[in-house]
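Everything below concerns the one structure shown next.
One protein chain is absent from this view; the other protein chains keep their places.
Then we have subunit A:
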Amino acid sequence: MKIIVPIKRVVDPSIRISVKADGSGVDTSNLKMSINPFDEVAVEEALRLREVGTASEIVVVSIGPAKAEETLRHALAMGPDRALHIETDEMPEPLGIAKLLRAVIADEAPDLVILGKQAIDDDSNQTGQMLAALLGWGQATFASKLGIEGGNAVVTREVDGGLQTIRVGLPAIVTTDLRLNTPRYASLPNIMKARKKPLDKRPLAAFGLDTRPRLTVLKTEAPVTRTAGVKLASVTELVERLGRAGII
C-alpha cells in the first residue's frame, strides 16, 4: 500500500505572531518555521503502518516556497521514502491546494492520503475534505485511531459528543487529530540519510491549474486584547468580588 502525506510549512506553534501595523497581514518574516504539527502526526501514522507491514511506500508532498524543502527534509528524516515539492511563492487557498494534490494523486495512485486536520496558520480545516470531494473518495476527519482492515480504513474520530468509529473504503482520505499518536524524533543518522533521499521539485505552473484565490483579504487586525485584572489574596476575596460583580 502506498501512502501520500501532504505537509505544510507553518510558523512554529510556540511563536506568538503579530499583526502588521498597516493591517496588511501577519508579520512572518524571520520567525521560526516548522512542519504543521498535525502533519507531523500524519507522517508518524504512515510510518507506523509501514512498520506493521501494511504500507510499502510513503511519499510526502509540500506546496510552498523554496524553504519548504527544509520542512520536507525534516519529514524525510522521520522515515518516508521520498518527497515532492511543488514550488510557489504565492500560497494557494485550500481549494487550490486540493486541486494540486488531486493532480499528484492522479500520477501516484496512492491507497491512502493522510493530511492534518488543519493548518495552524490559516486554521482552515478544509483541504482534506475538499480533496476527498474532488476525487469522489470517502473521508474520515479528526482521526484519533486508524486501522486498515480488508480494504477499509477503520477510523475513530473525535467528534463533539465523544468518539465515533466509521469504516471507509480504500482509497480514502484521513485527517489527523493530535491524539492519533506522538511523533518520533529524527535521529542524527536519519537526518543525514534524509539529505540523500529523492526530492522531486516541480513549479506550480507546470500543473496548468487555476489556483488563483477566491477570497480577498481586505484587512488583518489584532484581536481585542484583554488586560490583566487584579490578583486577589484569598478565596474569600475572590468570592466577594465575584458576588459584587453580580456574576455569582
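Quick note on the criterion: a contact is a pair of C-beta atoms (placed from the backbone, for glycine too) under 8 Å apart; a residue touches a chain by one contact, two chains touch by 3 or more; residues count from 1.
Rule of thumb we're sticking to: contacts and distances are computed from a predicted model.
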item	value
Choices "Nitrite reductase", "Electron transfer flavoprotein subunit alpha", "Thiamine transporter family protein" or "Imidazole glycerol phosphate synthase subunit HisH" - which one is the UniProt name of the chain not shown	"Electron transfer flavoprotein subunit alpha"
Which residue of A:49, A:63, A:76 or A:140 touches the chain not shown here	A:140
Hidden partner chain, touching residue among A:26, A:66, A:192 or A:205	A:26
Touching residue (missing chain; options A:159, A:192 or A:206)	A:159
Missing-chain contacts mapped onto subunit A	11, 13, 16-17, 19, 26, 93-95, 98, 117-118, 120-134, 136-142, 144, 154, 157-169, 172, 177-179, 213-223, 225-232, 234-236, 238-239, 241-243, 245, 247-248
